[in-house]
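Could you have a look at this structure, given as structure tokens, before my questions?
All protein chains but one are shown at their positions in the complex.
Labels A and B are assigned to the chains in the order they are written; within every chain, residues are numbered from 1.
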Amino acid sequence: MAEQDWKTSKRTFAAVSLPTLFWLIAFFLIPMFIVWQYSLGEKVGETGFDFSGTLDNYKRATEWLYLTIFGKSFAVAALVTLICLIVGFPVAMAITFASEKWRPWLLLGIMLPFWTNLLIRTYALMMLLGTQGFANKGLGALWEGTSWLKTLVGLQPLPTWEPVQLLFNNFAVVFGLVYVHLPFMVLPLYAALDRLDRSLIEASLDLGAGHFRTIMRIVVPLAAPGIIAGVMITLIPALGAYLTPDLMGGTDSQMIANVIERQFKKANDWPFGAALSFLLIYAMFILIAIQSMRKKVPEVR
Amino acid sequence: MDFNELIKQTRGRRSLLQAMGVAAIGISFGGLAACSKGEGKKLANGEEAKLNFYNWDTYIGETTLDDFKEASGVNVKMDLFDSNDVLFAKFKAGNPGYDVIVPSNDFVERMAQAGMLQTLDHAAIPNMKNIDPTFIDVDYDQGRKFSMPYTWLALGIGYRKSKVKAKPDSWKALFDSPEYAGRIAWLSEAGDMFRLYGKYLGKSVNALTPADIATIEAMMIKQKPNVKNFHVDDGQDLLLKGDVDLVLEYNGDIAQAMTEDDDIDFVVPKEGSQLNSDNLCIPKGAPHPKNAHAFINYILDGEVDKKITETILYPTPNAAAKALMPDSYKNNPVIYPPADVLAKCEYAKFNPTLQPLFEEAFTRVRAA
Partner (left out) sequence: MALFARTPVAPLEYSRTLWMRLWVGAVMVFLYAPLVVLMIFSFNDSKRNVVWRGFTTKYYEKALGNDQLVEALINSLTIAAFATLASLVLGTLAAVMLWRFRFPWKGAIDGTISLPIIVPEICLGVAFLMFFAAVGWPTDLVWPFNLGAITIAHITFCFPFVTMVVRSRLASFNREQEEAAKDLGASEAQVFRDVLVPHIKPALVAGALLAFTLSLDDFVITYFTSGPDTITFPVKVYSMVRFSVTPEVNAASTLLIILTVILTFIALKAQGVKAIAETH
């Protein structure tokens, strides 16, 4: 169904567009414009700032060092998004097809942990994963058990249990980010799956396709807008994550948001921090603008 | 779209709104209570009976603020910050309304240079006499024009006694040796790390050059595989949890951890270390400067500071308060490291040209 030209219904268009545009301009673009000026200037003394139109900050931000950090952050965020999608899709399916008695409970079950403060959750996760944490203790008990079983049948016991390193490395960062971002994936997926035309799935099953094939060939294409929304909503904040890498990461787990944060705080180099931020913003803006200009996949209905 | 489905879908939404409604009831009660306190009254000094105190958390005696209210009638509203950097960043756009803040030594210097601090009126702070004289003429604030010392701290090595062969009394154990590979945590603060490496190399913390930074950066990259984590000032927790066995931390933090675990100890390495000090200051544009002076004076009182020190267990620069403390505190070698080691310790000066270099070099170390 084609979009309507705004001129054909000016009053409705004004009603839906003016509040949004006003808010965007007054409380987003103007504040961001102030920071944008910083990215094109240099700092003077401790608090001063001179808008000189220089591109030095951007030049520095595109040095190899920072580009590799950008690249690494993107790779981590993409991996996190992929895992969230794989883990979250069946959950969203389960919620969609759950009985009406269970559906609100499942939805809340997914959301409830996220009404606990992020930092508290991160610390709780760290308690679980630490060298003396429950995850390690559980694995240790399992190991000892196996060892004992082996001696029971007359085999050599396993070597003594060494705690696995679950914290302070890149694994911990990905694990922590998946934990934090999972509902960001499940909710849009649910919103999209919920309106699926079930007769299509039934038809597919009746015609002899298996469940897996039905999901891949019918459900996934139909849920495409939701999947795209979920990917965006997960990928983008994951790219900007700084607390998880800071607390759970090892010595090489910094992500671009950590670097940006340090420019604004410790280094007190706002112009450079602004340039790094805007590099990220330009890239994303172009990505989103391209995606929205591309003609949408024809509606399947 | 069928009708039954619609009914189903309305549920989740409504329940949320209901939950919010309940929250809102709680809110309006709390809010009314919050509005009514401490309004309107004026004090003899012409200021309203209010004070906005911007402090670190758990950094005040349990009853200090109430006691002050009783003594002076001023209602102190304490707000919290968790690092000097954010304190500084927040004041960059102007004072948002605070009367007393507690920056560390280098930030006193930095904020004074940036013109963010008011000159203190020493006549209004007679309890200044309680301060240990060695804390009056400090490099970062000669003659205490802008700040009054609140606590001081020394960086050193906290360690688990049963996991080390000998007392790790040199920075070498942390900085330049694979002996404790995988059991070390460093601070994530770039400036502190570079300055302490400087100490290890026998230099003053304030005499580093860009060439030194390059040398140190190479040493750090070499040592990095042996380091488990750069901690955000929660090293004592890592040590307690057994995640690491050696950690670069402040003496006060380790002293608190030692009350929980006998197997932990602390040493200031023999090469010397870096000292820090937190200070009470009045930022420019403070709405209640007279109350602020009265409050600072109150805190510097021997008895009051004794109570604060009992809670926070940090070394106090207040001689009158220290004299009132029990021997177990005064003679604690962790809280008060031996004089010969302290003699080799220095306060870090704020250095606007080196700070960005530290940061960038440390970013490279992390990325390596």
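In this text, a contact is a pair of C-beta atoms (placed from the backbone, for glycine too) under 8 Å apart; a residue touches a chain by one contact, two chains touch by 3 or more.
Quantities reported herein were computed from a predicted structural model and do not represent experimental measurements.
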item: Options B:68, B:81, B:107 or B:362, residue touching the unrepresented chain; value: B:81
item: Contact set of subunit A toward the excluded chain (per top definition); value: 1-6, 9, 11-13, 15-17, 19-21, 23-24, 27-32, 34-35, 87, 90-91, 93-99, 101-102, 104-121, 123-125, 127-128, 132, 134, 179, 182-184, 187-188, 190-192, 194-195, 198, 201-202, 205, 225-226, 228-229, 232-233, 236-237, 239-240, 242, 256-257, 260-261, 264-265, 270, 273-274, 277, 280-281, 284-286, 288-290, 292-293, 296, 299, 301
item: Absent chain, residues of subunit B that touch it; value: 1, 4, 6-16, 18-20, 22-24, 26-27, 30-31, 34-35, 52, 54, 56-59, 77-82, 86, 89-90, 92-94, 96-98, 232-234, 236-237, 240-242, 256-257, 260
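In the analysis below, only the chains that are shown with their structure count from here on.
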item: Subunit A-subunit B separation of Cα centroids, rounded to whole Å; value: 33
item: Subunit A - residues contacting subunit B, complex; value: 45-47, 65, 68-69, 100, 103-104, 107-108, 127, 130-133, 167-168, 194, 246-247, 250-252, 254, 259, 262-269
item: Residues of subunit B touching subunit A in the complex; value: 8-9, 11-12, 15, 83, 85-86, 88-89, 92, 110, 113-116, 188-191, 224, 227-230, 232, 241-243, 352, 355-356, 359-360, 363-364, 366-368
